[in-house]
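These notes concern the structure reproduced below.
The complex appears here minus one protein chain, its other protein chains still in place.
Up next, subunit A:
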């Protein structure tokens, strides 16, 4: 028996991860970013989507890690993968080759058209904060069938204007991707700790489609650096079930124990 009862005791991060996980289906072939996306993708695999194919940019294809990797290339990913290919092959044949249905990304900053910055805050040559950079994201963002994004909301993360575009979302709005000859859908859903946003079908500007239980519109606006819009049929995000939370917490607990043991 699985416990599908909606839970009332969960953290904001937990509902973000659970909601993101629910978006993946067993048919998806998903290019997994490290951190929050990795937790969501593996939760999906351990709950409703056991058949989902998870791919990490280190070259591991159809990997089934028992604990969450700290890095994109932990041994666990290779040991539990169907096959492991070289990094040039991963980016050329599998990503550029159009074999990936969903790219799951995080980011430091996002704008209203779901463009992402993970490069610098401030001027590129004299940065206030030097962030890690793009890694696989610039090509993931245009070569996967669609993009899911997961990141916590804050006025520093959800900004009116990005200092640098690391990964292309919907550019300056409807038609931007088409103008560059990009044929993939780009960002279709953004999972946060407060709500879920999706691009408006006509303008491509992100709008809130569901609010997590107990979260007000005012709270979302406080954490967003632009005047955020809400869909006409904006509803409530279904709360995580007791089973989803148990599997997620077990996963984090196994991960913590495993990483502590690695001196």
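By our rule, a residue touches a chain if its C-beta (ideal position, glycine included) is under 8 Å from a C-beta of that chain, and two chains touch if they have at least 3 such contacts; residues count from 1.
The definition used in the following text is that contacts and distances are computed from a predicted model.
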According to its UniProt record, the missing chain among "Biotin-dependent carboxyltransferase family protein", "Large ribosomal subunit protein bL32", "CcmD family protein" or "Glutaconate CoA-transferase subunit A" is "Glutaconate CoA-transferase subunit A"
Out of A:42, A:167, A:192 or A:223, only one touches the absent chain, namely A:167
Sole touch to the unshown chain from A:43, A:95 or A:110: residue A:95
Answer key for A:12, A:157 or A:182 versus the chain not shown reads A:182
In the full complex, subunit A touches the hidden chain through residues 34-35, 57-60, 69-75, 77-79, 84, 86-88, 90-92, 95-96, 115, 119, 124-125, 127-139, 142-143, 164-168, 171, 176-177, 180-182, 259-260, 262-263
